[in-house]
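With one protein chain held back, the other chains of the complex are shown just where they sit.
A and B are the chain letters, set down in written order, and residue numbers restart from 1 in every chain.
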Amino acid sequence: MELDELERDALRELANVGLSRAATQLSELLNDHIEMTVPLVQVVPYDQVTQALQLDPHAMVAAVWQSFSGQSEGTSILMFPSEDSKRLVRALVGPSMLGAGEDDLRGIEHEAMMEIGNIIITSGMAVIADMLGQEVRMSLPGYMEGNLPDIMEQRNRDNAGREMQAIIMFTHLKAAQREIEGRMVMLMSVDSVQVLFDRLHKLLRSL
Amino acid sequence: MKILIVDDSMTSRMLFKAYMPKDGQHELFEATALPDALEKMREMRPELVVLDYNMPEYNGVEMAQAMLGAGLKAKFVLLTANTQRTVVDSALAVGFIQVVEKPVNAVKIAALLAQVA
Partner (left out) sequence: MKRWKSGLFNTPLRIVIAVGVVVFSVEFLFMALLHDVIMPLMSFTVSDRIWSIIDAVTLVVLVSPVLYFLVFVRMQRDFAELTRLFANLTDTLMVGVLLVDMDLRVHRWNQWLERKTGISSQQACGKLLTELFADLNSPRLLSAIELCIKHKSPQLISQTLNRYVLPIPLVSPMHDLKLMQQQVSVAPLTNSRGETLAAISINDVTESVAKSSALARLAMKMESQSNRDQLTGAYNRHFLWSWLAPQLKQSVRHSQSLSCLMLDIDYFKRINDTYGHDVGDAVLRGFAEILHEQMRDSDILVRYGGEEFVVLLTHADAAVALEIANRILDRVRKTAIAPLEVGDVRCSIGVSSWTPEEPCSAEELLKEADRRLYHAKHNGRDQVVIDRESSRTLQ
């Protein structure tokens, strides 16, 4: 689906507002200055998604997802390179992890990333839904670590036979003096993407 | 009142304009980045500058510092969804009179103009 310059700008602005709000929430939780921006938004067909994400397909990725339903349906997946997410959690949780065993560490990372992802996805989706006048209901968050193709394949498993598209938001997270490049992907059917874009056009026409 | 709005997002500037009262009392200028903003500032001498926080090269607070450094006497308002303490504090420290939470709507803009007037 082709977006013109203004539509792309609008989508990026919505994502930026959503993730800035997430940054505000995270800063409260983590007691730290946090910035989150979305420098780039892309829309690609599902079969191009792993390539468009520009992540090493062999590297481990930590992913948090929540599916959503309403006028548009799909799954929002937030991904960070595993290495970075681990370092981030270690920096944030810090002293309480000292002396924790490997198993405990993994548990802590898993829990912390799930909550952080939960906040980012919820805030991002809330702004998009609000601005476009959509009602959205989210599922409980899930977490998985794996390489990119595996993660995308797993998340797309229930969509067999449907033509899927992905709205990709490149995210830039600054926290605990670290900068982390992540991706948020909204995996949706072509019809759902169309509903979303119709709303976007309506918003832009009203301005 | 002459108002300069600085935001890299066209949508955000359009939203702001759309919610401005259409009473002919305000003149709105737009800029997308620092050089542009400095030029408009010299030309138009705005009384109110509305800055987005989250922009690619300099954030809104840094831009305000540059404009103040260039000798602009105006009221500054920060427009952002990132309303965490550190951001608000940095804006107030530079002399911003208010932080308005994105996304804007008619109510927020009316309140802002009432406060500035």
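In the analysis below, a contact is a pair of C-beta atoms (placed from the backbone, for glycine too) under 8 Å apart; a residue touches a chain by one contact, two chains touch by 3 or more.
None of the values given here were measured: they were computed from a predicted structure.
The chain that is not displayed touches the following shown chains in the complete assembly: A. From the options A:Asn16, A:Thr50 or A:Gln66, the residue with contact to the unseen chain in the full assembly is A:Gln66.
From the options A:Leu6, A:Ala91, A:Ala126 or A:Leu207, the residue with contact to the chain not on display is A:Ala126.
Screening A:Leu40, A:Met138 or A:Leu204 for touch with the missing chain picks out A:Met138.
The residue from A:Asp56, A:Asp104, A:Glu153 or A:Asp198 that touches the chain not shown here is A:Asp104. Residue-level contact of subunit A with the missing chain is found at 25, 28-30, 60, 66, 82, 92-93, 96, 98-104, 106, 108, 111-112, 114-116, 118-119, 121-123, 125-126, 129, 135-141.
Please note the rule applied: only the chains that are shown with their structure count from here on.
Between subunit A and subunit B the centroid-to-centroid distance comes to 29 Å (mean Cα coordinates, whole Å). Of all the residues in subunit A, the ones that touch subunit B in their complex are 6, 9-10, 12-14, 16-18, 20-21, 23-24, 27-28, 33-37, 39, 127, 130-131, 204, 206-207. The touching residues of subunit B, when paired with subunit A in their complex, are 9-12, 14-15, 17-18, 53-54, 56, 80-87, 102-103.
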